[in-house]
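Before I ask anything, let me first share the structure, which is written out below as structure tokens.
Only a single protein chain was left out; the remaining protein chains are all shown in position.
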Amino acid sequence: MDAILLQILNGLDKGSAYALIALGLTLIFGTLGVVNFAHGALFMIGAFCAVTVQRLLSLSYEVVDESQKDFLGNPLKVKTPYVESWFGPEMGGAIIDWAVPIAILFAIPIMVCVGYVMERGLIKHFYKREHADQILVTFGLAIVLQEVIKYFYGANPIQTPSPEALSGVANVGALLGMDIVYPVWRIVYFFFSVVIIGAIFSFLQFTTFGMVVRAGMADRETVGLLGINIDRRFTIMFGIAAAVAGLAGVMYTPINSPNYHMGMDFLVLSFVVVVVGGMGSLPGAVLAGFLLGILESFASMNEIKSIIPGIDQIIIYVVAIIILLTRPRGLMGRKGVMEE
Amino acid sequence: MFGLDNKDTRMLLVVAVLTLCAPFILNPFPTDSAMAQFNAGYPDLMQRFVIFGIFAIGFNILFGLTGYLSFGHAAFLGVGSYSAVWMFKLLSMNVIPAILLAVVISGLFALLIGFVSLRRSGIYFSILTLAFAQMSFNLAYSVLTPITNGETGLQLTLDDPRILGVSATADGSIPVTSLFGLEMRSTFEMVVGPWAFQFNAGYYLAAFILLAAFYLSIRIFRSPFGMMLRAVKSNQQRMNYTGLNTKPYTLAAFVISGMYAGLAGGLMASMDPLAGAERMQWTASGEVVLMTILGGAGTLIGPVLGAGFIKYFENIFSKINDNVLHGWFSFMPDGLENFVVFVIHPFIGKGWHLTLGILFMLVVVFLPGGLVEGGQRIAKWVKGRKNKDDATPATKTPAE
Amino acid sequence: MSKSAFSRRGVLKSGALAGTGLALPTIFTASSAAAFTNDPTGSSVTLGFNVPQTGPYADEGADELRAYQLAVEHLNGGGDGGMMNTFSSKELQGNGILGKKVEFVTGDTQTKSDAARASAKSMIEKDGAVMITGGSSSGVAIAVQGLCQEAGVIFMAGLTHSNDTTGKDKKANGFRHFFNGYMSGAALAPVLKNLYGTDRNAYHLTADYTWGWTQEESIAAATEALGWNTVNKVRTPLAATDFSSYIAPVLNSGADVLVLNHYGGNMVNSLTNAVQFGLREKVVNGKNFEIVVPLYSRLMAKGAGANVKGIHGSTNWHWSLQDEGSQAFVRSFGTKYGFPPSQAAHTVYCQTLLYADAVQRAGSFNPCAVVEALEDYEFDGLGNGKTLYRGEDHQCFKDVLVVRGKENPTSEFDLLEVVEVTPAAQVTYPADHPMFAGGALGSCNSGA
Partner (left out) sequence: MGILEVKNVGKRFGGLQALGDVNLSVKENTVHAIIGPNGAGKSTLLNCLVGKLIPDTGSVMFDGQSVLGRKPFEINQMGISRVFQTPEIFGDLTVLENMMIPCFAKRDGAFSLNAISSVLGQKDVLETAEKMLEEMNMADKRHMHAAAMSRGDKRRLEIGMCLSQEPRLLLLDEPTAGMARADTNNTIDLLKEIKEQRDITIAIIEHDMHVVFSLADRITVLAQGTPLVEDEPQNIRGNPKVREAYLGESA
């Protein structure tokens, strides 16, 4: 029982990441009709925003300490971060410790800008082009972005820990009288993504801007005929989608150390999630994200693996195939979208 | 000629001349010159050019004609390779049965996957094919290791129970793949002054198969069947209401292109008897998609160009290192030399991905029809200039 | 910098001189009259450095390349000579190999068997390399080793830890300097016994491919010999990025040791996840829960950051070793690049020197002569004490390090501390050990 509850938690947690990435992907697809293979790269850039903030906060000056030796036998240069000398070791240390949450503030404007530049500079020229061309250009862009990151940050994963206070485990089963411990940061991640998803849905549901965007997703031409400048709004939506992917990346860094190809790792998966959810459907993407996350977690349980060896390797794809064969347009897809 | 019209015959002949003379064309620089780095005329890469050319030609029959974008075609290539290597292990080192089995098995595999995947269209179809291919890859890498030899890839060993032929040669080596005794790896080398050209048996076998595959693809493009496939892409509704059943058309196209992939896989194993699971990964499927789009989807020659383009970068640019750069620019003053090397450095060697990504973007932005369109524009420009020259002979500068 | 490092083959130069513009056909087949593949007849010899430059192991590949360049510099008489001064064999003169200047070509394995073979083939066919070396995974090493055997060139495997490389997939033309899964187990077992006792329940998480399996087998065998009980062995997909669903079942499994048979990004993530789930603070059966990472790499340990503190594992070599050879290498590498070398760098540097030395001793580049010179060759001064290249399986036997994640690192490189240097004798196994069974070395192939 505990094991099952734990796997549900794991599934919700994995699902949060899938859902956040898929949400942005399907938003871009639904509004702009663009198949964005660079979306994984946006997730990755978000993660490296966290790395960058951590590095900036840890910028240090060096003091030569004669009593210690470095690897060449020369006197060791001891590094002290500037923030520690400005705010004192206590406060400075705490600031560095909180680098990832601080990075959220930093990442939002950066990601919106990245999204804006991407859309205005490149993607907008591809609205009328075939999906194949969109795939080629966004795939090229994804490669370029990840290679640039690799050039500056290397290929190895980079450790970006969560704040000390949010690092341990919490007993989430205490309320139920059970002993189920779960990492605090993963719980934070789950609630964070619920908040983001909620925010996006309310934004689309309750604001005029959102209403126009939703109408545009349903029927772009008609909305255009009403004299509403739908393109500008769509540009903003692209920025928002980029920010969502970026925030998902920032918050993900303490869970797994980011590396330059993490975007590609998530790309295929996020496409599967979007399509299983139904192309262009926001609730579908979220639903599919959590569903696949939970199923993936269950499939990795030993009890299940002993029945079907290797099921955890393929579960996502098996589920995708079954869903697409039984529900032609995914869980909540609309008719006629991306079927040509 | 060959049942083709003049234009197609000319194209086939051009391709034939290019492939048969590839050892010359791809080695334009003297071996000792600094530019030799850019020579691509060595057996392995030439083989890769034509093999991936075949793969892309086959993919284009599906994608270029019907518009169905398969994201799992590498699975058929992988299955073809595994079949071929098993044939080498169990039957004989002759490449013919291996290639035949590769084509047949991948055709059957394509029939199975196509039958299921073609129940959906558009991106739903793409994801279904992707899912099947990724499943194949993941299983081949882990659970199916007894069949695929997992991470290492299926390879020949000294104790293969080969029915026709020996397990090991007299001197204790693994026998090599051959075509009725003609070893695939045997290379005839011709040295002309500072140039060296390599003529490899395996390459020529692959090149002849490429020509056959290309010829077949022209025939398919120009046939009623090919026209039906284009009609599928254009308007399925009208197809159905014109008494045509689209399903067997798309399935036939899928299986044919799967068999092309299997042929490529079998050839790859014949040139180098090892089949790695990575051949089936989604990145490999994505690569053939990129090759086709880059070259020009739906055009006959485009996919071959795209395949050559990508393989060239992968094999040539990845081998340029700082040392080579310093060699090239050593004529410059030291400071300038270092600066130039510093500027170029991110784009070569380990940065070859970056260069490729940039080129993808440039091609798709400026040449919407792919490399073929680039060729057409150049042809048009040359023609236009010629016409202009003809029209205004008075302004022609005699100095030329 | 030298003008053009790319003379394809010495034979071409002479061919060019003799050539009168007419074709001079020569047939290069397995049965031709040439002495051996890529016989360097000019004034230089080309080595092929085939390392991952893209993909997850690119940083490791980059470090290997640095070491290779350093080795070439030293062989050609540049720099401070590094380990050439401490090496027990004094054949190398700093004038290249057999008087020929050493040149090199580089390629990208992409950590894929296919790409690695393509790259190695281009070095052999186009650039005329007589020796291929490098790599950062066992799959690639085995694939390239097979190719080199067929082509008739020497392969000095880079970073490859699977038992199979010198076990069922061993080849006469290939040599491995790196240690392997069995040796990790043999080196770790006594240390684990001292630290954690003989009554332990181990839970294995294993990357689901051949390297992972051989390491799992080796470690489980070594720890079970101590009296440990193996609770479970769970395979994780290679593509996994989040290991939470594999870590969670460990919590209530009754296990008190977690063995992570992962490498690279998998290791970083599984270790990070294990620490997240509070395994390190956990107490099971009245004992502290422990994590073991049998194969450590400093570059990867960096990715796991503070999570490695106090966690034990084994490694091939570490820059903090105090012997003369290691220090000489760290000094010349650190002076040139500004940071200490990784175990990957050390391995490939040694291999390059060893190859050069073997050629020098054999007096020929002929692969079969080199194989003969390297087989059962014993030497010292390259950082791991007295070392043997065993003739029966071409595995290298030397001291293996047991290391621990450092509690108070003084710099970003100072992540591991050496706990014990396990002597070579303790990790040596008979060539017919069942974990290495199957396959045959075959006979050396010179391509002639």
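Per-chain numbering from 1; labels A, B and C assigned in written order.
The rule is simple: contacts are C-beta pairs under 8 Å (C-beta built on N, C-alpha and C of every residue); 3 or more make two chains touch, one makes a residue touch a chain.
Everything numeric in this text was worked out from a predicted model, so none of it was measured.
Peer 1: Over the full complex, note down every shown chain the hidden chain is touching.
Peer 2: B
Peer 1: Of the listed residues B:222, B:345 or B:377, which contacts the missing chain in the full complex?
Peer 2: Within the whole complex, the residue contacting the unshown chain is B:222.
Peer 1: Using the document's definition of touch, tell me which of B:12, B:252 or B:348 contacts the absent chain.
Peer 2: B:252
Peer 1: Considering the entire assembly, which residues of subunit B contact the chain that has been omitted?
Peer 2: Subunit B touches the chain not shown through residues 3-5, 219-220, 222-228, 230-231, 233-235, 237-246, 248-249, 252, 256.
The working rule: only the chains that are shown with their structure count from here on.
Peer 1: Go ahead and note the Å separation of the Cα centroids belonging to subunit A and subunit C.
Peer 2: Result: the chain centres lie 35 Å from each other.
Peer 1: Subunit B to subunit C: how many Å between their CA centres?
Peer 2: Distance between chain centres, rounded to whole Å: 33 Å.
Peer 1: Which residue numbers or ranges of subunit C touch two or more of the other chains?
Peer 2: Those would be 58, 62, 208, 235, 237, 239.
Peer 1: Residues of subunit A that contact two or more other chains, please.
Peer 2: 310, 313
Peer 1: Spell out the residues on subunit C that touch subunit A in their complex, using ranges where they run on.
Peer 2: Against subunit A, the touching part of subunit C is residues 55-60, 62, 208, 232, 234-237, 239, 241-242, 244-246, 248-249, 251-252, 265, 268-269, 272-273, 276-278, 281, 299-300, 302-307, 319-320, 330-331, 334-335, 339-340, 410-411, 413-414.
Peer 1: For the complex, which residues does subunit B have touching subunit A?
Peer 2: Interface residues on the subunit B side: 63, 67, 69, 116, 119-124, 127-128, 130-132, 134-135, 138-139, 142-143, 282, 286, 289-290, 293-294, 297, 346, 351, 353-354, 356-361, 363-365, 368.
Peer 1: Help me check something: in the complex, which residues belonging to subunit C touch subunit B?
Peer 2: For subunit C paired with subunit B, touching residues are 1-9, 12-13, 15-16, 19, 21-30, 53-54, 58, 61-62, 65, 69, 104-108, 112-115, 117-119, 121-122, 125-126, 137-139, 142-143, 146-147, 149-150, 164, 169, 172, 208-211, 235, 237-239, 439-440, 442-443, 445.
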